[in-house]
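Note that one protein chain of the assembly has been removed; the remaining protein chains are unaltered in position.
Presenting chain A:
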């Protein structure tokens, strides 16, 4: 177990090292342009931005919006998904909604969001919640539908009521699907927040990208890109751990 985890971490470190090495070689040997800086000057710039507390502020601004919108979207999406998966009437009523809205990307909703909520926090949180909710609904509903027939039958002939079948069998069996949906939604949230902050924002990583483009600060652009990648990577790891924990062996409840 322990050596496994150590090997995984070592793999990550080596993987990232290789990525930065290729980047370095490509920038110094292949491209040789001021428009494609190697990793070292980017790292130096990142340190400056961190010392001036600029990078942290943008990260916090973006991540706070992502987290708020993501939690709101999940809190709305999970119960709706459970209802769609459990009751045919709800499915008939709400499936057209989800099938309609999920093809209107959050990026297309930026204009409406800004008109409705201004360029402040509300519009960003709304967009993240919007992009989260449909993915979560769909995977939650799919999870309810995928609960094995024998699992439900076994509970019935152990004396479970309909409510008990739902709460003690369908719900826990669906948790991995819910988490998978949330994981996908998180990736969407990153896309959406950058787009929203590029278009209309006073801070955040998207704003950092936009300003860097305006003032041709190439290193700043790369600092923002690397920050996004690392943040996304870290968040996704957390989700994978959660899914593993719920999908089987580590969850003890007597």
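Just so we're on the same page, contacts are C-beta pairs under 8 Å (C-beta built on N, C-alpha and C of every residue); 3 or more make two chains touch, one makes a residue touch a chain; residues count from 1.
Throughout what follows, contacts and distances are computed from a predicted model.
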| item | value |
| --- | --- |
| Omitted chain, identified by the protein name its UniProt record gives, among "ABC transporter ATP-binding protein", "Cytochrome d ubiquinol oxidase subunit II", "Probable glycine dehydrogenase (decarboxylating) subunit 2" or "1,2-phenylacetyl-CoA epoxidase subunit A" | "ABC transporter ATP-binding protein" |
| Touching the absent chain when the full complex is considered, from A:6, A:75, A:154 or A:216 | A:154 |
| Selected residue (touches chain absent from view) among A:169, A:186, A:224 or A:243 | A:169 |
| Absent chain, residues of chain A that touch it | 148, 150-151, 153-160, 164, 168-169, 172-173, 175, 246-249, 251-254 |
